[in-house]
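Only one protein chain is missing from this complex, and each of the others stays in its spot.
And then chain A:
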Amino acid sequence: MLDRQAVMQEQDLAPPVALPTLSPAARRRQLKEKAIAALITAVAFTGIAALVLILVFVAKEALTLVTDAAAREEASFSKMFLPQLVRKGKPLAYVWQPVSGVPKVSMIPLFVGTLKTTLVSMVVAVPLGIFGALFAAEFAPRRLREVLKPTIELLAGIPSVVLGFFALMVMATFLQETFGFTSRLNAVVAGLGLALAIVPVIFTVTEDALTAVPRSYREASLALGATPWETAWKVVLPAAAPGILAACVLGFGRAIGETMIVLMASGNAAIVSWNLGDSVRSLSATIAAEMGEVVVGSPHYALLFFIGVELFLFTFVLNLLAGVWTKKVIQRLKGGAG
């Protein structure tokens, strides 16, 4: 009797929805969960911290150009970006000759060189990568696709020094014989070598984006009477646009920063000319070629770090622009649907 009362009282006192009392095992599990979450957050922040620290270090070394009087004199911004008198009796010119009695530090030939190689590689790699992915995702029979995808991805695994060697020894000779370039190593050779490195990047990311487009889109389009080509070109491709843009940005980032291929296959002559058959010197190859023997702390040393900062800024701005554009595209796609 008493027992029963006690039980009833307890039942009365208990809240309407009983809080589950955690068993020790469950509590431990919860604690473990929190620890893992904290660890992952820390790892994520390590990545960000590394990025910030790298930028700070590179910028700090380049800062000599502003703080040091001798460096300011030798490599002022006007000397970097405006034409200078190079030899007596010759017109003003943009010249990169940092090891010289009077160092000439114009960035313009290096910008032109980087732009030319990047342009050639993107013009070749973007259509090749995107159409290749479109074929693999939309048209290729399943068996072929299973061969195609890993093969192209394997291309991404080839070390860039091997691609550079191939461009230097095989492609350069072939292209010179075919097109009659004056200099064997030039922007076209370097750009095509770069394209070999970028195509797999663009292909893989684009292919993933295309496969991620919901099946219902394709089914709806086909049901409305569109041909498979119309479906792929007008429905699937636009729907995957943000992913494809991301692929192109990744490819561009690789092209602008890739060093070994350009160093080996471009000839590294710092010339200002828009002829694609001329030899070029890119920003990244300049750092790689000259960093080895430069006097630490000299204006030349600071200049090479400044080039590093410039490369960082280029990719950063591009990523930013791509982000803005992607947002716009997504908005438009949503607007169209609603």
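Rule of thumb we're sticking to: contacts are C-beta pairs under 8 Å (C-beta built on N, C-alpha and C of every residue); 3 or more make two chains touch, one makes a residue touch a chain; residues count from 1.
Everything below uses one rule, namely that contacts and distances are computed from a predicted model.
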Omitted chain (choose from "ABC transporter permease", "NADH-quinone oxidoreductase subunit L", "3-isopropylmalate dehydratase small subunit" or "Phosphate-binding protein") - UniProt protein name: "Phosphate-binding protein"
Touch criterion as defined above, residue of A:26, A:40 or A:99 at the omitted chain: A:99
Residue among A:140, A:294, A:318 or A:333 that touches the chain left out of view: A:294
Listed residues A:121, A:206, A:279 or A:298, member touching the removed chain: A:279
Full-complex contact with the absent chain, from A:64, A:121, A:268 or A:284: A:268
Touching residues on chain A - with respect to the absent chain: 86-87, 93, 95-101, 104, 109, 172-173, 182-185, 263, 267-272, 278-279, 281, 289-290, 292-294
